[in-house]
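To start, the structure itself, in structure tokens.
Every protein chain except one is present and positioned as in the full complex.
Labels A, B and C are assigned to the chains in the order they are written; within every chain, residues are numbered from 1.
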Amino acid sequence: MDKTLPDLATAVGGIDDGMTVMIGGFGGSGAPIELIHALIDRFVATGHPRDLVVVNNNAGNGHVGLAALIEAGMVRKLICSFPRSADPVVFTEMYLAGKIELELVPQGTLAERIRAGGAGIPAFYTPTSFGTDLAKGKPVEVFEGRSYVQERWLKADYALVKAHLGDTLGNLTYRMAARNFNPLMCMAAARTVVQVSKIVAPGSIDPEAVITPGIFVQGVVEVPDPAQEEMLNRANARYPEVAE
Amino acid sequence: MDKTLPDLATAVGGIDDGMTVMIGGFGGSGAPIELIHALIDRFVATGHPRDLVVVNNNAGNGHVGLAALIEAGMVRKLICSFPRSADPVVFTEMYLAGKIELELVPQGTLAERIRAGGAGIPAFYTPTSFGTDLAKGKPVEVFEGRSYVQERWLKADYALVKAHLGDTLGNLTYRMAARNFNPLMCMAAARTVVQVSKIVAPGSIDPEAVITPGIFVQGVVEVPDPAQEEMLNRANARYPEVAE
Amino acid sequence: MTAKLSPTQIAWRAAQDIADGAYVNLGIGFPEMVAKFQPPGRQAIFHTENGILGFGEAPAAGSEDWDLINAGKKAVTIKPGTAFFHHADSFAMVRGGHLDVAILGAYEVAENGDLANWSTGPKGVPAVGGAMDLVHGAKRVAVITDHVTKDGKPKLVQRCSLPLTGVGCVTRIYSSHAVVDIEGGRFVLREKLPHLSVDELQAMTGAAMIVPAAPADLIVPEL
Partner (left out) sequence: MTAKLSPTQIAWRAAQDIADGAYVNLGIGFPEMVAKFQPPGRQAIFHTENGILGFGEAPAAGSEDWDLINAGKKAVTIKPGTAFFHHADSFAMVRGGHLDVAILGAYEVAENGDLANWSTGPKGVPAVGGAMDLVHGAKRVAVITDHVTKDGKPKLVQRCSLPLTGVGCVTRIYSSHAVVDIEGGRFVLREKLPHLSVDELQAMTGAAMIVPAAPADLIVPEL
């Protein structure tokens, strides 16, 4: 019953070519940088996984984390709401060169589609995007005189998540606004692996304070001092580091 | 900006005839007994409110709280999942006598309909109740080869909620399984009034520990030692107390 | 030799199929007993609809906290690793397919997997609770039940006559006399009480069972 994973490589070891992978975080906050980098390591060593469909709110920043994953050429398609950032050059160049697909989803719809995936709700109606280009091709229904767009659930093969504390049963807490999409993605993936700053014994987290109950988590790996994307980018970091 | 209400009578003073009122709790845990009794007091004194539509998971127990509200003749219709209890005599007699309507809703659908009401989702699809009597008359749609029932949001004019701590901005915590439907009902009512064991100053509740953010709450009233339905029923309590 | 298994014994048998670390929801009443019989070395994590995962046993009489109850409104306890959550999150766990097993009672189970366990007909007060969600949520839905009604009528039937809880949802039945799987719209006998002949069991069953060459013996300790 202990969900502790020995290392990051093990955590991402089951991600295969073509899988849909949800990656938590909003910009840098809550982004599981170390899990992403472990996935890049595997690709550098083996050429796999590739052709991934990645779900994240953004499209990465600079040349680390999600941006590095995209830059490595591992991502076939990105599902996100806001592929802009302080330094979006990687995604922008690949998108304009036709090397990566984009499914643009309004942010609230993205969050709700992921929750729906986790909650067994195959479709729901939202006022968001009605009458806009992003509603094209989607069923519209009128309820109580107002028009709504039908949106479908979003599920993933894997979720890569960053949390703060995690116990060995997978119960999680988050740090402030680093919560964002992470708890939802835990729910929506067949397999959720989580990097936590500290793995603690069951009972160390107050039952009232658990944000993600362990049922939504398949593995936890300890990353004591996780990198923060903003700090890496201020230092002009790249991943993998370029030998020159 | 201070949402503190002076007393229970004020808290329930805006509930008018025919309104839909969500009442939190699952059985006795999380049931806002004192708010319900204040509403009964108003009815005893004024004859109003009446013809209420009440949403609760159950139908009351014994002769206090929700059971007393029903017994007083204030409830036209009950929307619930499980109108049975250790002592369901009040609802059972009135239902079998045709004096109260019942809309029976599967428990998970009830919870999700309330959340949908709070989240601006007018309808969603669920596998629950497909092929059963409770799906009769509801639209069915097939997604990825499986059949789902369309369910509609549920909203209320008022929610009566019991929480543990509340700050003056309406941020709330709950006690253990007394959480249940309460946070959802806070979201789904035009006006949510909450009885809390203690009103505290903003900042007294850790921002990570807030379960219901204040945006979902319109008023808080302090009830320092709330009655527990199970204990009232063990003492064969009635509300109002019967003078004999 | 036992004429039939007691409810406690049926619960024991059902408990033997629950893996270590499994997330399990036990229906109100009789199914709740399953929790008592986890095999040594295995620890399931129990879910209750009203918002607790990983709760513990009943507290001693007199030390109940009525904010800490299960779906049957019985007092429970917390233990290391317990988590609380609201009803929408609770049923996200159910409907979203996160539970490994749900074990429910039954009025009738049909060979097509249909279950009737919430209404005995139009009389009385109907009550459904979380059963309709559970039957479409858990990865595996099992039923524990007497093999026949008090009047001796089969509870394992061709088609349910009572209002359905769910369509084609049950995959295994632990009865007072047998363990029966549902596969391809048919009852498949897996285990039967040793003293009982296949013909005797078939006579108590409302639809033809597929019977393997040698169905295993259903052996349960005295409890």
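In this text, a residue touches a chain if its C-beta (ideal position, glycine included) is under 8 Å from a C-beta of that chain, and two chains touch if they have at least 3 such contacts.
Predicted model only: the values in this text are computed from it and were never measured.
Colleague: The chain left out here touches which displayed chains?
Modeller: Within the full complex, the chain left out of view touches A, B.
Colleague: One chain isn't shown here. Among A:Arg50, A:Lys138, A:Arg152 or A:Arg175, which residue touches it?
Modeller: A:Arg175
Colleague: Even though one chain is hidden, which residues of subunit B still touch it in the full complex?
Modeller: Residue positions of subunit B that touch the missing chain: 1, 115, 117-121, 167, 169, 171, 187, 201-203, 207-208, 210, 213-216.
Colleague: For subunit A, which residues touch the unseen chain?
Modeller: Residues 26-30, 57, 59, 81-86, 88, 91-92, 95-96, 102, 104-112, 114-115, 126-134, 174-184, 211, 228-231 of subunit A touch the chain that is not shown.
Note that only the chains that are shown with their structure count from here on.
Colleague: What chain groups remain joined by touching if subunit C is not counted?
Modeller: one piece
Colleague: If every chain is reduced to the average of its C-alpha atoms, which one ends up farthest from subunit C?
Modeller: A
Colleague: Once you find the CA centre of subunit B and the CA centre of subunit C, what distance in Å lies between them?
Modeller: Chain centres of subunit B and subunit C, defined by C-alpha means, are spaced 30 Å apart.
Colleague: Find every residue in subunit A that makes contact with two or more other chains and list them.
Modeller: As it turns out, subunit A has residues touching two or more other chains at 119-121, 207-208.
Colleague: So which stretches of subunit C touch two or more other chains?
Modeller: Within subunit C, the residues that touch at least two other chains are 78, 84-85, 88, 91, 94-95, 136-137.
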